[in-house]
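Here is subunit A:
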Amino acid sequence: MSHLPFDPLLLAIAAPLALAVAIACGLPKRWSVRLAYAAFAAPALMALHAWWHFSAQPLDRGYAFLARYSTGLDGLGISLHLGLNGVSLPLFVLAGLVGLAAGLYALQSQAERLKLYLMLLLIMQGGLMGVFASVDVFFLYFFHELALIPTFIMVGLWGGRDRNYAAMKLTIYLTLGAMISLVGLIALYVKSGAHSFDLIALREHLAAHPLGEVVQGKIAGLLLVGLGVLVSLWPLHTWAPLGYGAAPSSAAMLHAGVLKKFGLYLLVQVAWPLLPAGLAHWAHPLAWLAVVGNVLVVGFITIAQRDLKQMLGYSSVMHMGYAFLGLATLSVAGVGGVVLLMVAHGLSVALLFLLATSVHKRTHTLALDEMGGLARHTPVLAAYFVAATFASVGLPGFANFWGELAIFAALWEFSPLVTALAVAGVILSAIYGLRAAARIFFGPASARLEKIAAEHPPADLAWAEKIPALVLLAALLLVGFWPKSVTVALNAELTRVAPTAPAASLSPR
Partner candidate 1 sequence: MGQILFTCFAAFTVVCAAGVVFNKNAVNAAMCLLLALVGVAGLFVQLDAYLLAFLLLLVYAGAVVALFLFIIMLLDVKGRHAVGFNKVAVFAGLAAFALLLTGLGTFVARGQLDTPHPSNVPAVGADLKDYAIQLFTTYLLPVQIMGFLLLAAMIGVIVLSKRWEGLDDIK
Partner candidate 2 sequence: MDATVTQTVVAPYLLLEPLGAAAIIAFFLRKRGNWAAAVSVLAAVLVCYRALKMAASGLRFEGGIGSPGGEWLRLGDFVVSLGVKYDDLAALMLCIVGIVGLCVHVFSLGYLKDDAAKARYFGGLSMFMFSMLGIVLADNLFMMFMFWELVGFSSWLLIGHWFEKQSASDAAKKAFIANRVGDFGFLLGIVMCWWINGTVNFAALAESHAFSTAIPLLLFCGAVGKSAQLPLQVWLPDAMEGPTPVSALIHAATMVAAGVFMLCRIEPLMVPDALTVILWTGVATALYAALCAVVQRDIKKVLAYSTLSQLGFMVAAFGLGSVTQKHGDHSHTYALGVGAAMFHLTTHAFFKALLFLGSGSVIHGCHHEQDIFKMGGLRTRMPWTFWTFTVGVLAIIGFPFIGGFFSKEAILLLAYEKSPVAFGLLAFTALLTSLYMVRLWKITFLGAPRSESAEHAHEGGVILVGPLLVLAGLALWLGRTEHFPAGFAGVLELVPDGHAPAVMAVGVSAMLIGAVVALLGYAPAATDSLAAKSPLVFGALVALRNAFDSVYDAYVAKVQQRAALLLNYLEYLFLAGAIVRGIAGAVGFVGMRTRALHTGNLGVYVYWFLLGLVLLWGFATGSLGF
Partner candidate 3 sequence: MITAGLNEYLIISAVLFCIGFLGVLVRRNTLVIFMCLELMLIAGTLALVAFSRFNGTMDGNVFVFFILTVAAAEVAVGLAIIVALFRKRHTVQVDEFNSLKH
């Protein structure tokens, strides 16, 4: 199917993992670092390759690049089945790009115990590529966990404030969420009667034998709660700000940027087409939780944050609220908006975490109150930060805008009141976003910065930091200016699998 002599998806997964294994086996540091460039670049290149050639691929039930590898569990309907469809393609590319950026940023970071750091990051990267390349729900989950484990360790080892508590809380919370969603997946597996975790098989089977509404509702409830923890649905979110506040930059980039999207991805890819009635059953509570909790309450809480990374963590929680809102609409536009937002938020939040670390490197603090006037020394860093901030605020020209717009547009039909509240959140995000940018970069120099500048004026963004940032920014702008690069395939896939019953008839007006 692909004109490459190998499976690009498998390579994207295997390359980072192979290097991680090699490092574990004692590859010398020099070679580890050198090969790491290749291992981080490979998934990104493969992802771009897949993206570039996707439209020319013949689609098999919506999927391209399909390949199946047996793992000895075929009898249970489990196999390593790789492929990309319109939904997974943009996220696969997202994972590749953010991975590349995180990898490059890690390579320049001179972190303590760099080899271990790289190894964990590579495992994460391999897992992430696997998540979005898997057609098999089992492996979807499997790769998610594979990518998740290094996060815990990285938070614990290289974390900042409260790292021990953060690592522990993160681990327990996320495991709990994963367990609950696993139970939901098991329920789907058993109840569907398809005897398969293969998404294609599940879809075909359920199209012929749909589940009853009650069963759908229960499974969807399990998935929503479990994945709600993973995606930080209010009030299950308290791990997120703490964890991101403590996580080292590359881990935070990959987790907040990509890994966290797993829950939404599963909801979009599995729950929405397979359990429409179930989701419809929860749509209203979900929407209200998301809009009141995630968007408004967390929005306000974000305003109160004084630590840059914590603020980013909270803002990330807030934006996930929009994603849940889009999902609650159950419409192609809303769900498409969710996917767009996932991609956009992934890129922008990764960029913000990257830049926050760069800021920290220069100011030696993350406390917003102690910063000020940095832009004078580092105009380029300021520019990138401002761009990233405006991206996350939803400025047109950046990818985030399209996601939010589509979600808001779809949301009106669901409930005008919810739409109004959700749109009000946009004001909040402008408030905290701009305030943070202004606190860090503008105004007169803070006393702390003066002191630092007197000894050793902070240097502007170096190329090693700039390139990963540029990768992310370019992607944000590309999608912002040319959303069709994502939405053509996305729309085709979503329209194809959209539940036949219109969402409006399922949800009370």
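These made the cut because all candidates are chains of the complex that A comes from, given by their letters.
The working rule: contacts are C-beta pairs under 8 Å (C-beta built on N, C-alpha and C of every residue); 3 or more make two chains touch, one makes a residue touch a chain; residues count from 1.
Note that the structure is predicted; figures quoted are calculated from it, not measured.
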- prompt: So which of these touches subunit A in the complex, 1, 2 or 3?
  reply: 2
- prompt: What residues on subunit A touch candidate 2, complex-wise?
  reply: 169, 172, 235, 238, 242, 297, 300-305, 331-333, 336-337, 340, 373, 375-376, 379-380, 383, 390, 394-397, 401-402, 405-406, 408-413, 416, 419-420, 423-424, 426-427, 430-431, 434-435, 438, 441-444, 483-484, 487-488, 490-491, 494-495, 498
